[in-house]
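Every protein chain except one is present and positioned as in the full complex.
And now, subunit A:
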Amino acid sequence: MSLRIVVTVKYVPDATGDRHFADDLTVDRDDVDGLLSELDEYAVEQALQIAEDADDAEVTVLTVGPEDAKDALRKALSMGADKAIHVEDDDLHGTDAIGTSLVLAKAIEKAGFDLVVSGMASTDGTMGVVPALVAERLGVPQVTLLSEVSVEDGTVKGRRDGDAASEQLEAQLPALVSVTDQSGEARYPSFKGIMAAKKKPVESWDLSDLDIEAEEVGLDGAFTKVEAVTERPARTAGTIVKDEGEGGKQLAEFLASQKFI
C-alpha cells in the first residue's frame, strides 16, 4: 500500500539577516535573503524517515510563496523528497494564516495525501497555527508538536511534550502531524542529492488551479490588519563592568539598586 506524504514548507527571510516590513506593512520578502525555514527541515526529515520505513511511499513538498520560494523546494528535494508543488500567484501577496491554510488545504487535497507533515512554526511569523488550521479544513486528525513520530499500519503515533505533561498521541490516517526541533537533526543534502534534485519535477499551481477566488486571499482577503509597525528603540547602552574579583558583588549592588533584592 502506498503512502502519500505531503510536507508543507515555508520560504522565509533569513533570521540572522536584517528582517523588515515593506511599505504595505507586510513582511518584506523581496529585498532579503530567504531560505527554507529551518523548522521545516525537521518536517522534511521526519517525512523522509517515515517514507524510508514504509514499503512504498512518495514525499511531495509543498510551498505557498513568491517566485524565490522555489529555493526552499529545491533544498527539500535535495534532501530527498520526490517531487514538489509551488503555489504562486500575485494575488497571494499579504495572505494571512487563515488564507494560507485555505490555499494549503486545497493544494493538499488536489495533490492527494495520506499524511501531511508540517513544521512547528514558521521562523518569520512564528504563529504555530497553520497546521491546526489545515487539519481543521481537511477534516483530519491533528497530531501536532511531536518530538517523536512513527507510522505503522495506517496509524500515526507520536509524543507531544507539553507544558504540563508529556502525552502519547495516536490517530488513524489520513492525518496531519507537525514536528518540533526535538524530533531529530535534519540531514544535509548530499552532492548526489543536489544533482538529483535538479531533475525532480516541480509543479506550479496558481489560484485558479485550486478554485480559489482572489478575494479569499491576499491583503484584501485577510482577516487581520496590521495598522502600525514601529522599530523597537535600541536598548540604551547598559553598564558593563569587568570582573576583577568583585563582579558578583557589583552585580548584587545593581540588583539592589533596582529593588530586585
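In this section, a contact is a pair of C-beta atoms (placed from the backbone, for glycine too) under 8 Å apart; a residue touches a chain by one contact, two chains touch by 3 or more; residues count from 1.
To be clear about the criterion, contacts and distances are computed from a predicted model.
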| item | value |
| --- | --- |
| Protein that the absent chain corresponds to, by UniProt name, given "RNA-binding protein KhpA", "Electron transfer flavoprotein subunit alpha/FixB family protein", "Cysteine desulfurase" or "NADH-quinone oxidoreductase subunit N" | "Electron transfer flavoprotein subunit alpha/FixB family protein" |
| Residue among A:Ala22, A:Ala111, A:Val202 or A:Val226 that touches the chain left out of view | A:Val226 |
| Among A:Asp90, A:Glu170 or A:Glu213, residue touching the chain not depicted | A:Glu170 |
| Residue, one of A:Leu35, A:Ala57, A:Val103 or A:Leu145, that touches the chain absent here | A:Leu145 |
| Residues belonging to subunit A that touch the chain removed from view | 15-16, 19-21, 25, 39, 96-98, 101, 120-121, 123-124, 126-129, 132-133, 135-137, 139-145, 147, 157, 160-172, 175, 180-182, 222-232, 235, 238-243, 245-252, 254-256, 258, 260-261 |
